[in-house]
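Complex shown without one protein chain; remaining protein chains in place.
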Amino acid sequence: MSIFETLESEVRSYSRGWPVVFDRAQGSWLYSEDGKGYLDFFAGAGALNYGHNNPVLKKALIDYISRDGVTHALDMYTVAKRDFLEALSETILKPRSMEYKVIFPGPGGANAVEAALKLARKVTGRESVINFTNAFHGMTLGALSVTGNSMKRGGAGIPLVHATPMPYDRYFDGAYPDFLYFERLLEDSGSGLNEPAAVIVETVQGEGGINAARLEWLQGLSELCKRHGILLILDDVQMGCGRTGPFFSFEEAGIEPDMICLSKSISGYGLPMAITLIKPELDVWSPGEHNGTFRGISPAFVTAAEALRTYWSDDALEKSTKAKGERVGSVFKELVETYPSAELVAKGRGLARGLEFTSGEVAGKVCAAAFDRGLLMETSGPDGEVVKLLPSLTTTEAEVDQGLEIISESVKAVLSH
Amino acid sequence: MSIFETLESEVRSYSRGWPVVFDRAQGSWLYSEDGKGYLDFFAGAGALNYGHNNPVLKKALIDYISRDGVTHALDMYTVAKRDFLEALSETILKPRSMEYKVIFPGPGGANAVEAALKLARKVTGRESVINFTNAFHGMTLGALSVTGNSMKRGGAGIPLVHATPMPYDRYFDGAYPDFLYFERLLEDSGSGLNEPAAVIVETVQGEGGINAARLEWLQGLSELCKRHGILLILDDVQMGCGRTGPFFSFEEAGIEPDMICLSKSISGYGLPMAITLIKPELDVWSPGEHNGTFRGISPAFVTAAEALRTYWSDDALEKSTKAKGERVGSVFKELVETYPSAELVAKGRGLARGLEFTSGEVAGKVCAAAFDRGLLMETSGPDGEVVKLLPSLTTTEAEVDQGLEIISESVKAVLSH
Amino acid sequence: MSIFETLESEVRSYSRGWPVVFDRAQGSWLYSEDGKGYLDFFAGAGALNYGHNNPVLKKALIDYISRDGVTHALDMYTVAKRDFLEALSETILKPRSMEYKVIFPGPGGANAVEAALKLARKVTGRESVINFTNAFHGMTLGALSVTGNSMKRGGAGIPLVHATPMPYDRYFDGAYPDFLYFERLLEDSGSGLNEPAAVIVETVQGEGGINAARLEWLQGLSELCKRHGILLILDDVQMGCGRTGPFFSFEEAGIEPDMICLSKSISGYGLPMAITLIKPELDVWSPGEHNGTFRGISPAFVTAAEALRTYWSDDALEKSTKAKGERVGSVFKELVETYPSAELVAKGRGLARGLEFTSGEVAGKVCAAAFDRGLLMETSGPDGEVVKLLPSLTTTEAEVDQGLEIISESVKAVLSH
Partner (left out) sequence: MSIFETLESEVRSYSRGWPVVFDRAQGSWLYSEDGKGYLDFFAGAGALNYGHNNPVLKKALIDYISRDGVTHALDMYTVAKRDFLEALSETILKPRSMEYKVIFPGPGGANAVEAALKLARKVTGRESVINFTNAFHGMTLGALSVTGNSMKRGGAGIPLVHATPMPYDRYFDGAYPDFLYFERLLEDSGSGLNEPAAVIVETVQGEGGINAARLEWLQGLSELCKRHGILLILDDVQMGCGRTGPFFSFEEAGIEPDMICLSKSISGYGLPMAITLIKPELDVWSPGEHNGTFRGISPAFVTAAEALRTYWSDDALEKSTKAKGERVGSVFKELVETYPSAELVAKGRGLARGLEFTSGEVAGKVCAAAFDRGLLMETSGPDGEVVKLLPSLTTTEAEVDQGLEIISESVKAVLSH
């Protein structure tokens, strides 16, 4: 491993918890170069909802590359892009009666967020944005300014301004009315709050500790935004593409965000791709006012279109995700009850699940114990105190059980010390 | 084309000048879905230095995908990443005696720039950055703040601060000593210039109008930075990977930037990838202080390693690039002389070449005339007044001549009107 | 009055409610040029705690001017400044065992606030400041950024950053624990709140609507600041110099702010003067790092020293202020009870008193009715809904009663319409 240590910056992190060199991958499994298999309950931080190297998508990808389909196309018109747009329209937007236009903002989730923030400010003529406690939206300067984590914010080296944090759902354990403080500040012309251009929100905070907002909280937020003429940006980068069950994580809340950010699993195959969906009336940028080199990555369009048609033409995946999610949830509930003195908390929705420990130290030990037993999981939350599960949605029930067994053993091993 | 117009945001731009739907590509050629071939002298805005779907890289890519090599790997250790690091070390860094550490900052050039800016501010404890007139560094908030174009800046919707523009090389046509104003401001404790953390510079400004800085200017800038303890960030996103001849565009100047940003052609195949090279002593971030989903795109590592070994183990590509560049330059010189009243200016270095017209309108007409004749070229410069050539470095001499012929005809057609 | 309308900017405001030309003043009375007397319950917005042209101070002032005492002295040593410092030390600081150093920050309250903010940021190396809903700290850019009123903020023309508003005492009518949100944001490393350099607070928000914080809230705030290493800046510009009874408005809370801003009544005679008191360990500025033309206004030092010795060598003024304040409070309470359907609220402490109406329109009518009856009062609060009383502390009991009688009549006249 010496070349990694010699040549790669110390900023690398995942490799520290999983000190092996991975080579191949298939479905829910990653294999190190010595052939050992690891059950992957992290799935590229949510970028691999359809599993590693999904064979349906792989076939489409190899076919496309083999026939010399355009690979790199900026924002030119291509057959691959047209096919993706058609698939998006037919399988996702039309069935849900959603009217949105598509921005290709650049290759990653942070690009989707930066585009949304820029456009919201341009449309409203205001600068300020409301974010939420423990939000995570990315590492570029605009996205970082609406991110909560103080260590990551400290990396910026300049004061991050133009964003004001509000309490996320149940930040005070439900003891206080939702949005009380937020709405009071908006209504009080003497509050000192700069009038916001937009609110940016995740339905389940993945990096923030698998905090799942209640549907009524999301509905309340949406209504508040409408009442006050504030744009609602829904960052569905990690929770979209079926992670919580439905394609969009906010569907069950019945809300209509003004902008929606998608990335991670949108390409289906783990290739970089992002889109920002915007209400048609917000489409005010001039040609080229936002651009970038990697906005027309055709191989990603190909696997994205294939994934949409394969998995979103019916509700089979949604149902199975919910079922598997409930299976995880019930095992986590058992763990909570088995170790009352450990004060565990089971969190999450769909296949975004978390098990909160009393400290990052304990949660880290559980992940390390699981790694020793061949399972990949990560921690999240402000102090890394939550063990986070984001298995591929295509993980089989047997694999889910296998992983949960390892988790139970690992928790036992750590807590009985 | 209706779905593009219905569903895609009006911000799309290249598709407006080239209103056809592209399907396949090979080498220097793009093919529309009706089978018509277009000679591509734009090459993904510099992302396709080795041509579309380069067969050597294509083979490595399909092999890797076929054998289920890991596709998405965050910043885990992988065989693919190790191979890329080894190729980078062996073909590029060691032969040049360059000591740098590698940050994988995210999938695009803007990520490489954002990482460099963040780290420079963190290291120095200062906020201000010096950029240059007509610079282009990206569209995320940090990168945009050091970009010159006012239309693109206006897209941000907030005042872009912490950057001060200085005149790029020959901004005043050589009438004034280089860095006179810059250095005076630095030395005068009453100048009002915030002490800069870093200078960010391109050796040839691609988007800015193919402005090629003289080597002595780059040397002067490097010395100025050293004298004043300012970090020098070299944005080689567009001009690196051999665009001007040598692998790094600054090699002939003999300077040693503190940070180097690479993207576009680093993967070789047009797949999103970026790296930020930093001097070892700047490696101060804690693990995870900068992160992101798309930092370990193994297929890109595979084609990147293959490209480095194929094209940079000897100096053949460098020599051929220079030769073809001189060929373009001599034809441009002829055009300048043929149309004295048109006040054309030939610009550029290596295979980054520009032909400046008196207005963006004329330059746009030339590109349109070329498109009608089957050649793809774009304009650049503050008013789009420069016809910009960035052909693949692997374009054959015959193709170069074919393209130059079309350009000559197009210029004639437009100017004789 | 035509020259005012022709030559003075439309930004003038008090003159609109009191459209007469004032000429002379004495004690609690202002006289228009036609000789009509107005009982002044506004007292220069708190700048005239000892009444207009207080005869004791007037004598000292005329003596000083007559003997050609230095008038303007920058920050030179002068006999007048020495005398002020001695009076401050003997009558105020020593009796209260307060150890502070004195900055002369410029002539007005905003200068005192700007100096405190600048120094707090310099000392801590942090940029962010916590202010409170409905705070008012001044109109220069630094002071304005921590001020709540949206109309005044809008005057800046740039986004005001680096400040985050927190709820002032009883912002939610006591239904929620104090500092719950504030402290949670501080303790949660993922909250997204920039670590604050300082908290700036008024004990009674004058401009904000005569909101008087409870002593236990101030104590809680002070303890919170200590726990988190945040500097506490007490803006006593309007409420200091005895307005609420004791010399400093925070004395009864028993807290020790890190910085204290005084202005308005510190000179005693209505002459511009301000000081910022800082804990000795915060005295880190180099000579001249903060300066200004009007920091040594000797006539103001002369009246300031005289005022301190005359009014603060014993507790007579403090007692009489409290007694008069209670008299005002009991009459306000009667008004609240007399008009239950008007939903009046009596507010304030000492001789900073307010009567809140349901709208700014009604409150404005009450002030207008009072003006017609020869009494000067102003409104405050985010919508101007609070009639604000800041009579001179030297107003006689008979004058207090006379004014209260006019107020009762005015309220009756307006509410019975």
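Per-chain residue numbering starts at 1, and chain names A, B and C are given in the order in which the chains are listed.
Here is the rule we go by: a residue touches a chain if its C-beta (ideal position, glycine included) is under 8 Å from a C-beta of that chain, and two chains touch if they have at least 3 such contacts.
These numbers were taken from a predicted model, which means no experiment stands behind them.
Checked against the hidden chain, the listed residues B:Pro159, B:Gly174 or B:Gly254 yield one contact partner: B:Pro159.
Of the candidate positions C:Arg82, C:Lys226, C:Lys319 or C:Lys333, contact with the unshown chain belongs to C:Arg82.
The residue from B:Met98, B:Leu185 or B:Leu215 that touches the chain not shown here is B:Leu185.
Interface residues of chain A with the unshown chain, by the touch rule above, are 158-159. Mapped onto chain B, contacts with the missing chain fall at residues 127-128, 131-135, 146-151, 153, 159-165, 167, 171-172, 176, 180-181, 184-185, 188-195, 208-209, 381-383.
Summarising the interface, chain C meets the missing chain with residues 1, 3-4, 7-16, 18-26, 30, 33, 44-48, 52-53, 58, 61-62, 65-79, 81-82, 85-86, 88-89, 101-104, 106-111, 114, 117-125, 127, 138-143, 145, 151-152, 154-159, 162, 197, 237, 263-264, 269-272, 278, 283, 285-294, 297, 299.
Everything that follows uses one rule, which is that only the chains that are shown with their structure count from here on.
Chains touching both chain A and chain B: C. Taking each chain's centre as the average of its CA atoms, chain A and chain C sit 49 Å apart. Look at where the CA atoms of chain B average out and do the same for chain C: the two points lie 58 Å apart.
Shared interface positions of chain C, i.e. residues touching 2 or more other chains, are given as 159.
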